[in-house]
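As you look at this complex, bear in mind that one protein chain is not there, while each of the others sits in place.
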Amino acid sequence: MAKMHTPAMEKIEKKNRKRKKPVNSTPAYEAWKRFRRNKTAIIGLVVVGILILIAIFAPLIAPYDYTMQDYTAMMQAPSKAHLFGTDAYGRDIFSRVIYGTRYSLIIALFCTIAALFSGGLLGIIAGYFGGRVDTIIMRIMDIFQAIPMIMMAMCIVSVLGNGIPQLVAAVMFASMPTMARNNRAAILRVRGSDYIESSEAIGVGQVEMILKHMIPNAAGVMIIFFVGFLAVSIMMMSSMSYIGVGLAAPTPEWGLILNDGKAYITSAPYMMFFPALMIMITCFAFNLMGDGLRDAFDPKSK
Amino acid sequence: MLKYIIKRILLLIPILLGVSAIIFILKTVTPGDPARQILGNSATEEQVQEKREELGLNDPVIVQYVRYIKNIVTKGDFGDSYRTGEPVLSEILPRLRTSGIITIGAVAIGAIIGIILGIISALKKYTWVDSLVLVISMFFQSVPEFVVALVLIMIFAVNLHLLPATGITSAKGFILPMLCIGLSSVASYTRITRSSMLEVLGEDYIRTARAKGQTENNITYHHALRNAMIPVAQSIGTSLGNSIGGGMVIETVFGVPGVGKYIVDSITQRNYPSVLGGALIIAIVLTLINLIVDISFVLIDPRLKTTIIASGAKKPKAKAA
Amino acid sequence: MKMKKVLGLALASVMTISMAAAAFAEEGGLAGANCDPANTEKTEESITIAFGSEPSTLYGPATGNTENESQMIASVLTDNLVAYNAQTGEIEPQLATAWEWVDDTHCRFTLRDDVTMTDGSPLVADDVVYSAKIWRDQNATNETGSIFTDTADAVADDEHTVTLEFTSNAPDIIRMLTWSQYGIVSEEEVEAAGGLEEVGKKPLVGSGPYKFVSWTNGQNVIVERNEEYWNPDYAGYFKQIVFTFTADPAARIMAVQSGDADVAYAVPTAQASTFAANDAVKVVNYTFDQVNHLWFNMGENAGATADQKVREAIDKALDYDAITAVGSAGLCTPALGYFVPGNTYYNEVYTAEERAVDIDGAKALLAEAGYADGLTLRALGLSDIEPVYVVMQANLAQAGITLELDMPDTAQFVQQSAGGDYDLIVVGEYAAARFPSLFIFFQNAYTFCIGGPKWTTDEINAQIHDFIFEEDAETAKELGKAFEETMKESTIQTNLFPAVNSAVINPELKGFNTLERGFMDPSGFYK
Partner (left out) sequence: MSDTLLSVKDLVIHYETEDEVVEAVNNISFDIKKGEVLGLVGETGAGKTTTALGILGLLPAKVGHVIQGSIELEGQDLLKISEREMRQIRGKKISMIFQDPMTALNPVKTVGDQIAEVILLHDHCSKAEALRKAQDMLAMVGIVPERYRDYPHQFSGGMKQRIVIAIALACKPELLIADEPTTALDVTIQAQILDMMRKLQKDQGTSVILITHDLGVVAEMCDNCAVMYGGELVEYGSLEQVFDNPKHPYTRALYKSIPSLDKDVHRLEVIPGLVPDPSDLPEYCSFFERCAEKCPKCNKYDPVRTEVEPGHFAKCLQYMKEWEG
């Protein structure tokens, strides 16, 4: 009903009629609604979905064993037999890139989870308890932040040696300050809100408070950083592979494949092109998604 | 104001002590015997033991740490490179200059492109232009920087013969490294500029300007931009410090003798004193730069004093509560 | 004229091997480049040579360091007593005009009297005495010092005559003096540079065709032509040589493509080969009397490889065809003996059948040795050998062996390989002649040596000794075969393929020459 009907109203009504049942408007739903409107973010989400499927079904998609060397078919340009060509060892680059999806995503996920659990938790604790706890934690984070992230990660890996656990640890320590800072800010924002104060007033326990109230409400910010950090860790891995630290051959991680291929950039560019493309697509997708999430959860920033 | 500056400088002490502690811990867990590394394989076991004693490696860890700090404070001794035997400090100082030049250039390139894209994107918000800008700026954030570097070398050095592929023997050599580092930071500047612009454009004083009959162009450039640049400038200030140590990969690709390459070389050479000493020096420099940036912001714009002092850190966003 | 040209430069036998010459047809005329009268020219141009890693010193002998890049740079700064003529295979005079053995361990050298050192002072016998003292005292534990005993005398008989005492008068001992670490320097120069500690940073020493100008750490080393060079026919073509250091071989090649550098040295062969059809650059591939060998650690720190069954299993599991195809970019065939085919002492001790892959056999042997559940081994190598290791990794994985790779830079590699904390190591033995330092890794006397088992028996030592000291080459070849059979029996090492070095250079450049160990001679280039 309205005082005056305009075409704009009819459009909206038409849209509303299509929707079968009215949905309750939770913050998450509102965020999803905003996210869904963001076309670039949806593209990101779809690409990420496809990548996850590729990672899961890698053995079905990849035509060859990713470690299989065939010195009778070295450095072949892309063909029907080898979609992305072969590398200097006659390995099928397509298969390696497909398996690489699995390795890269999983390692990136490990790194991100580790970062979120260490830095994120510290941030939540600092934000929640405030006062001295906050000061101590944040001053420690200041210390970590004094060393540039990639340099910190490389120093740690160079000391601990190559390998997935070492890499995860390095990325975790290196990203701790940023993670802690962001999560703390998110918690502080929630903490200031009225309903947390009222929950406190009715005597909700601290752990319960963090788990049931703070984390779900700060979840938006955490999801943004989670997605964003997946891209960051993939980039960090490829940088470290370039320097020659982090992961060791023959793990089919994109950074390593890319690093193998970069030797042939001018003579056989396809060896570098495909892994670089995968890294680019993946990071792009995560970044687009992250950007969409940022707008969705934090509409004020747009 | 003076009190604030003094307080900030005093706050440096625990941070630097903490950084040195982290570095020292890494140093102690580092594989290999430093004495053996210094003496080389031709040394006998007695010589090595003697050297260990001389270096104090047989002392308790805490004693070693105190001595480590003492050497840094009193003698500026960050350790000697295994490789050359030179003090790490004297090896790194000339490289800081090189990295500093590249950083300034890179930040300038990144900020200029980022700010322009950010403004365009804010003015054309929610249109295809906005999305296009987002995609362009994100492109360089999503491609590993060494790939960008190699492709740029291929284009500008190999094909066009315009710029040198590696090395910085001439001023031209600085261009590509600056461009690479700069491009990778475009996305973040674009984002900050865009959101800051949008925020400012929604401010009341913009409406006041409109009510004065001011043109949209003048509103954008005279009223909005100057205000929107405050957070951008702060982030430029912060990234000045961070990029100095962050150019490891690019400096390696281009063979630029900067601090990043020094650390990378030291890592591949397993030259741990150089890695860790270098990291510590860079951390100190970075912290000092951030301090100077903060203080100069406070001096330039007293309104920021409250936000910076209140948040106790560089991130103005953290003050949300 | 032509002969005089050849005199001045130490050349290793590059393309004298017929097989190799056939495989790398393009560079067949290499050794003759210095004979080209064109090279008598002097120009004001400069040349940029891109190395992969920066040396830690520019004068290794002062501190007992041996690094490839450092020796190549030092080779243009200093001259040796004698030089090797790759074409004739003869040792020829350089700073020494003549030499004769006085007794079993003493050799007397007569020096030229027209040589000036970098500081302008003339070369005198005392300079040789001083240099010999460095070779002996600073390098007591490495190959350089291995031809001198601790107490070996070096005596200046008069101003231009000097007698050096060696450990022996092995037939090829004088040829070792052509290697770049045996450059002659004077004490005054070294002191002026700040003593032995400092001379590696500022090597303004020697009487070579080039003089040190500057070393900008992390950036470049610049040397300029020695305008007072004693042999005007061999003065450098280029006014200046700039050595740059770019770790990434792709970036090195691109530097040549773009014209920033003229030579990209030590490019992985597989990588270099992809540029064969590219007109903008010239690819140089060459063998140099060195077979790459896979050594098993059998020394004090040895792990599973102390067990011969494990060694045999590895030997069986490896696919030598694949290793060779990757390692030499298809330019060579697997090595069937310790020496390069064509070498005077070449023996085929393996048959192609013995080299066939036998995964089941390998697994059985591993099971016997108690490693049925698999085994993890660590391999140490220089980064240019990485492709070979990656193939091995795949080969060994089939037999249940996990191979971890460790590829540090040159200086670290030298240090770590001597440390013996690894299981497998691929190193090539430079065996152009029966140098007295040959098979150094069997001699426990030296704490420093690259790779090898550091494990030996009296029998092996005796066999090596016999081989090195035999006067007659034919008999020596037989003795060598016997020794190779011993190594094969105990599976001490396994032969992989003839080492191939590659460089990508400016197509206008001529005169790619090599020194010992296949090192490139930076001073030989001309346009």
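Each chain gets a letter, A, B and C, in the order it is written, and its residues are counted from 1.
Definition applied: a residue touches a chain if its C-beta (ideal position, glycine included) is under 8 Å from a C-beta of that chain, and two chains touch if they have at least 3 such contacts.
Everything numeric here is computed off the predicted structure, so don't read it as measured data.
Colleague: With touch as defined up top, name the shown chains that contact the chain not shown.
Modeller: A, B
Colleague: Could you tell which one of B:K7, B:K75 or B:R226 touches the chain left off the display?
Modeller: Only one listed residue reaches the unshown chain, and that is B:R226.
Colleague: Tell me which of B:D59, B:E86 or B:E203 is the one touching the absent chain.
Modeller: B:E203
Colleague: For a quick check of understanding: of A:K3, A:K80 or A:R132, which residue touches the chain that isn't displayed?
Modeller: Missing-chain contact among the listed residues: A:K3.
Colleague: Quickly run down the residues of subunit B that touch the omitted chain.
Modeller: Residue positions of subunit B that touch the missing chain: 203-205, 207-215, 223, 226-227, 230, 301-303.
Colleague: Given the full complex, what residues of subunit A touch the hidden partner chain?
Modeller: 1-4, 6, 8-9, 12, 37
Note that in this section only the chains that are shown with their structure count from here on.
Colleague: Would you identify the chain whose Cα-based centre sits farthest away from the centre of subunit C?
Modeller: Chain centre farthest from subunit C's centre: A.
Colleague: Between A-C and B-C, which chain pair is linked by more C-beta pairs in contact?
Modeller: Spelling it out, more C-beta pairs touch across B-C than across the other pair.
Colleague: For subunit A and subunit B, what's the span in angstrom between their mean Cα positions?
Modeller: Between these chains, centre-to-centre, one finds 23 Å.
Colleague: When the C-alpha atoms of subunit A and subunit C are each averaged to a single point, how far apart are the two points in Å?
Modeller: Averaging C-alpha atoms per chain gives centres 48 Å apart.
Colleague: Which whole number of Å gives the spacing of the CA centres of subunit B and subunit C?
Modeller: About 42 Å separates the centre of subunit B from that of subunit C.
Colleague: Send over the residues of subunit A in touch with two or more other chains.
Modeller: Within subunit A, residues 244, 262, 265-266 contact more than one other chain.
Colleague: Which residues belonging to subunit C are in contact with no fewer than two other chains?
Modeller: If we look for residues of subunit C contacting two or more partner chains, we find 248, 250, 254, 257.
Colleague: Show which residues of subunit C lie in contact with subunit A when the two form their complex.
Modeller: 248-250, 253-254, 257, 268, 270-271, 274-275, 278, 319, 321-322, 325-326, 330, 383, 386-387, 390-391, 393-394, 397, 404-405, 407
Colleague: Looking at the complex, which residues from subunit C come into contact with subunit B?
Modeller: Contact set of subunit C toward subunit B: 50, 54, 56, 64, 140-142, 197, 201, 216-220, 244-248, 250-252, 254-255, 257-261, 408-409, 411-412, 415, 418-419, 447-448.
Colleague: Which bits of subunit A are touching subunit B when the two form their complex?
Modeller: 39-40, 138-140, 142-144, 146-152, 154-156, 158-161, 181, 184-185, 188-189, 191-192, 231, 235, 238-239, 242-245, 255, 258, 262, 265-266, 272, 276, 279-280, 282-284, 287-288, 291, 301-302
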